[in-house]
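Below is one structure, written out as structure tokens; comments come after it.
The complex is shown incomplete by one protein chain, all other protein chains being positioned as in the whole.
Moving on, here comes chain A:
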Amino acid sequence: MSYAYLFKYIIIGDTGVGKSCLLLQFTDKRFQPVHDLTIGVEFGARMITIDGKQIKLQIWDTAGQEAFRSITRSYYRGAAGALLVYDITRRDTFNHLTTWLEDARQHSNSNMVIMLIGNKSDLESRREVKKEEGEAFAREHGLVFMETSAKTAANVEEAFINTAREIYEKIQEGVFDINNEANGIKLGPQHLPSNANTPSGGASASQGGSCC
């Protein structure tokens, strides 16, 4: 499948906040009630459309457990977007956000778009973290905020797509250097040659590239 851009995402947050579930809901549109710990890093991909452009999202779902931190850290680099997830029913996961944020800022490139997500919004009765608190935290740290539910799929699409839109806008603004893969952005196969073949120019440029 061809795409205009490829964005790399990373999902981070404490264990059990529902990172894997969010990914599964986004890629497979299903919910997994049993907690399968992520040991290491899992991987998912899906195609979305923004501004009429096909964009492939490559998503790393990292293990939240402290023990895996060293492994997962190596994945921060080369991510254009990050979903920082906490569980609205567990205050400690919210309290850990600062640590996660520091870690992310430290190991990723500075332009990385970070979306703060308060997950399990379906469990309103067990809520421990108010929505306003999440909003406040996001405002404070310059993040985008959203409450989601991986179970009911509420806001899941939006979370991923809004992040992509943010990245896309940053590309349009020229904030991202799209030719540096370490930024977590890659041009699609048919877009690469147009840069390489600029001298030949003209209409044939876009199609002629792929032959070599």
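Convention: contacts are C-beta pairs under 8 Å (C-beta built on N, C-alpha and C of every residue); 3 or more make two chains touch, one makes a residue touch a chain; residues count from 1.
Quick note on the criterion: contacts and distances are computed from a predicted model.
The complex appears with one chain absent; UniProt names that chain "Vacuolar protein sorting-associated protein 11 homolog" among the candidates "Trm112p-domain-containing protein", "Vacuolar protein sorting-associated protein 11 homolog", "T-complex protein 1 subunit zeta" or "Ferritin". Contact with the chain that does not appear here is found for just one residue of A:Tyr75, A:Phe145 or A:Phe160, A:Tyr75. The set of chain A residues touching the chain not shown comprises 32-34, 36-37, 39-43, 58, 60, 63, 65-68, 70-71, 75, 78.
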